[in-house]
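Left out: one protein chain. Kept in place: all the others.
After this line comes chain A, so read on.
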Amino acid sequence: MECTLDAQSLISISLRKIHSSRTQRGGIKLHKNLLVSYVLRNARQLYLSERYAELYRRQQHYPDGAPLLAMPACPPPAAAAPPELAALPLPADTQDREARSCGAARGGAELLEVAGPGGGGGAAPGLLYAAGCDFGSGGAPHCSSRTTVLDLDTHVVTTVENGYLHQDCCSQCPCCCQPAPGLSSPPPAPGTKRKYYPGQEEEEEGVEEGEPGGGGVAGGPPFAPCTKRARFEEYSAEHPQDSSNISNLISIFGSGFTGLVSRQQADSEQPLNGQLCSKQALASLGAWTRAIVAF
């Protein structure tokens, strides 16, 4: 079937659909969002296979072993369940970075938000999320229930953990090209910020890549500091995701949707748990105001 859109555009369109469904009258339409998640999965599979093909071609061209695997291996998912949402190598590479922090995570909800141009009205202009994931036991256990938000305008990264906001640490060292220790690093100390610099490529998603070779993007330990796009691709190529589970709807909505669903369940099937509700309400109010997409 001919498609005039490439996988990347499909992904961004799908993200926007899920986003806008949040603000539609009548609440989230489960059926439609489930269908959109299937398109996302299919587009992602195609995108990844294209990436791998490109990587393979590059390997053929540079048989002397250029630093294709500059990024250290992520700790493999400890849990038996395959990662439902590993890093998604979107063209917006800052998203990559965000995603990769949860890349080796086992299952869980990984949320990547795409800020549509103009947004859905009101609210902060650009917010990017990589939602909290359940890290496997091999990962960083303290990262559970973390939602990370990148404000695309101010380029401030904030992290919401367990419903409470705190700011990420940002180390300004220009150690762009040093391999990051990967995901096993401890999370940044609360109360600090990280800055990303806009790059040359203005994706529709609004997330920009640091300029290659010198943009000086300072990444904290959990995020790969390197700005070279190639490295992100290679990194992602290293971790072929099991995309068979991507169609799971909850993956798309992440912890936020579970919260919504379990709240509904609490209403109809169990006595109301006030504490549970308030925790979720806090998480939902502060952390994300926009639609969320998970990969």
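Heads up, the rule we're going with is that a contact is a pair of C-beta atoms (placed from the backbone, for glycine too) under 8 Å apart; a residue touches a chain by one contact, two chains touch by 3 or more; residues count from 1.
Here is the rule we use: contacts and distances are computed from a predicted model.
For the chain of the complex excluded from view, the name given in UniProt is "Serine/threonine-protein phosphatase 2A 55 kDa regulatory subunit B" [choices: "Pyruvate dehydrogenase E1 component subunit beta", "Aminotransferase class I/classII large domain-containing protein", "Serine/threonine-protein phosphatase 2A 55 kDa regulatory subunit B" or "E1 ubiquitin-activating enzyme"]. Taking the complete complex into account, residues 1-5, 10, 13, 17, 25-27, 29-32, 34-35, 38-39, 42-43, 46, 84, 107, 109, 247-251, 257-258, 260-261, 263-265, 267-268 of chain A touch the chain not shown.
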